[in-house]
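Every protein chain except one is present and positioned as in the full complex.
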Amino acid sequence: MNTLELAAVTKSFPGQRALDNVDFTVAKGEIHALLGHNGSGKSTLIKIMSGFYLPDGGPASYSVAGHSMKFGDGVGVGRAGVRFIHQDIGLLDDLTVLENLRLGSGTYDAGLLGRIRWGSERAAAVARLNDLGLDHIDPDAVVGRLSAVERTEVAIARALDVESAISVLVLDEATAALPSGQVEHLFALVRRLVARGVGVVYVTHRLEEVLAIADRVTVLRDGEVVLRSQVADLTQQSLARVIAGMDVGPVRDDDRAPREPGADPVLEFRDVHVGSELRGATFAVHPGEIVGVAGLSGSGVHEIVRLLEGSQGLGSGEVLLGGTPVRKFGARALRRHRAAVLPGERTRKRIVGMSVAENLTIGDLTPFWRGGFFRHRAERREATEAIRRFSILPGDPDQAIELLSGGNAQKVYVARWLRTNPQVLILEEPTHGVDVGGSADILRFVSEVAADHGVAVLLCSSDTDDLEATCDRVVILRDGVVAEQLTDREITRERIVELCYA
Amino acid sequence: MPDLAAEVADGPTRARARRFSAGNLVERWAGPAILVALMVTFTIASPGIFLTSSNLLAVVNNQTIAAVVALGLLFPLASGVFDISIGGVITLSVIVSAWMFQSTEGSMPVALVILLTLAVGATAGLINAFLVVKLKIDPFIVTLGSGSVFLGISQLIANGQVISKDIPDGYTKLGRGELLGVPNPIVLVIVLALVVFYVLEYTPLGRMVYATGAGREPARLAGVPTDRILFLAFVISAVCASLAGLLYTSRIGTGQPDVGGQYLLPCYAAAFLGSTMIKPGRFNVLGLLVGLGILAIGINGLQLEGIPFWMISTFQGGALILAVVFAKVRTQKTAAGS
């Protein structure tokens, strides 16, 4: 019997169809893995479940435990017993387990004058933890001191700690932050819940976890269900292929001559450690070469960018630009090495409240500083020129940056760095949130500067299509080290996915 | 409180989004229009009194101390941080400069006193900047605390005595004198306003100040030395405040134990009012001057008609809130629209 049923869900965003007539069901006492690569539509589906997004009009329907749900009614969904645990589990680190457990409930066992009866609250919390088999967690421990697994367990305990019955638990990449190998503890808890008849939706990138715990699998790709299967019929490799979309032909331009790395490398990582994620990466990028970096979240790709942009310190090892060891990181310091970093998230690039022209030129204002005056007209000329060259729409340099679409804004940020004539360009998720046409434009610009100006490009991307289409070489990171390097024709998206999940 | 502060500091910069869309002539010039309307109204209401060179010159001269402080204040505000220690810095500068004259029986050269006092102000700004930038403490809290400390140091130096002896004529002439018929303080404000206008509008530094205020993190990732910008902003603000203190000493002699704190409200009111005009959403020099003008002319005109004293603070406070409400409303509309 299905405890959750979604039928005929379609959802469009401007320029793309995120979900196309998707059905999704969870049975009582079932663990159902929902898989798919970035942009496949799985997070859109979760957000429709939670009421955050409304589906497009049409015959879509949603029911929980036999009751019909209204789309967009998050409160109703919660009342029907659906709980969501996200990667950011939302605990308050400074409070104790007990306090965190009670925070979500909203009601306290209160005595005279509203005094919280912490004694009885505590007893209830201990009972709850014991009931879930979490008796190893001290209710008085401060959450910030707990291990990552314990914190996730507390988050789950909190989600269950309400009066109404729980019918469905959605774990939305809840294990992404956990070290692999420690998730087994969490599985025990999940299995106990399943035994009580709770249906679980399990969203993850870790295929071995899927094989270990899930009963059934649904794989989404480009907003469509491409696989619905019992886990018993699958292997990790077959799953990876489905996710990557083996059946789609490669888009690689095979006519392109493989580039021989010419002179000495201009960007070199030597046994670089950053934080706890990047644990000794060694690779090099040569002039004119486009090197992709791929890896699952937690593999250390993110840390490479954080290090270069100056947000995270270098643990150990060495980074060389143009053969010189880099002592100071950050956009300003790297500019002296003629290197530029384009961060991924929009909020880290977009200077809200400034115009397109101002956002474009902020990377280097020196050309307009002549004769003791900032030449606004020269700036405008250059901005207009860049707008034309990168076909940015609308083409008004005085336009507020926040009124541009994601793709056009991204072109502004790419232009911000390209006009500084870097010798090394580091890009993080350059096509993330960018429509198809915009993505193609941006990748074309990148390829052009590499081919025509000998710029060395490091492309950190989770979009395997991009990597396949543009890279001369792809570095695969796993567990913080370079696990594999693919060159030229070896670079196919299924190989990349396979190696990432290996 | 810090959150509220951050939000307020955010307001005008974010609201700027609108500036670019369509020709916002009305939005840009509403402020100056109000100023003109006030002047016309009062000219009719107080014939032969309001519109006289003596009255207008005096109105402007009354605002000079606030104007010097507010011009400096533009830098921290434009780079997205609050500096409310300026009151303490003004007081410190008043007391320190007077004390240097008194303890040397007026023999210390005027130029040296001015330089040393400005150096004290710069030090105060460096302390603020260090706490905000290096120790990453909320600027509102830092400057609230440091302002009180500066005030305390002033009282320690004064030690309950009137420090006003032996202030040489050469010094008081600076504040009380005239240049080509224009009182010196007004000359100072004009020069300072031109310099600040030049720096904010016609140097890369000014652009980087605005970028830091609009988004510190994206600006840093785009290569703006945001830490250095913030250091500079706090130092400029404190130096201008101590310049205002010097102006005060040379005009008035010396003051109450807390002369400076009273300038906080009019300066912030003018700066925020100014950020809604000429270049709406950006703290800008012309807007600031018009804002000061609206406040001063408004109060002057009403006082010529005999309004009671409590109206002044009410008028200033009301203008501040009105300005912030504008910024907020426009921010929300931008957020809703994009």
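Here the chain labels run A and B in written order, and each chain numbers its own residues starting at 1.
The rule is short, and it goes like this: a residue touches a chain if its C-beta (ideal position, glycine included) is under 8 Å from a C-beta of that chain, and two chains touch if they have at least 3 such contacts.
As a convention for this text, contacts and distances are computed from a predicted model.
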| item | value |
| --- | --- |
| Identity of the absent chain, which is to be given by its UniProt protein name, from "Sugar ABC transporter substrate-binding protein", "Carbon monoxide dehydrogenase large chain", "ATP synthase epsilon chain" or "Dipeptide transport system permease protein DppB" | "Sugar ABC transporter substrate-binding protein" |
| Neighbouring displayed chains - absent chain, whole complex | B |
| Given B:Val142, B:Val189, B:Leu265 or B:Leu320, the one touching the chain that is not displayed | B:Leu265 |
| Contact with the hidden chain (one of B:Thr43, B:Ser103, B:Ser148 or B:Ser313) | B:Ser313 |
| Full-complex contact with the absent chain, from B:Val59, B:Leu116, B:Ile153 or B:Leu205 | B:Val59 |
| Residues belonging to subunit B that touch the chain removed from view | 18, 21-22, 24, 26-27, 30, 33-34, 37-38, 41, 45-46, 49-50, 52, 54-55, 57-59, 61-62, 66, 155, 158, 160-162, 164-165, 167, 176, 183, 251-257, 259, 262-263, 265-266, 294, 296, 298-309, 311-313, 315-316, 318, 322, 326, 329-330, 333, 336-338 |
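One rule holds for everything that comes next: only the chains that are shown with their structure count from here on.
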| item | value |
| --- | --- |
| Gap in Å, rounded to a whole number, between the CA centres of subunit B and subunit A | 45 |
| Subunit B contact footprint on subunit A (complex, rising order) | 309-310, 330-332, 335, 341, 343, 347-355, 358, 362-366, 368-369, 373-374, 396, 398-400, 402-403, 416 |
| Touch list for subunit B against partner subunit A, complex | 13-21, 201-204, 206-208, 210-211, 214-215, 217-225, 281-282, 334, 338 |
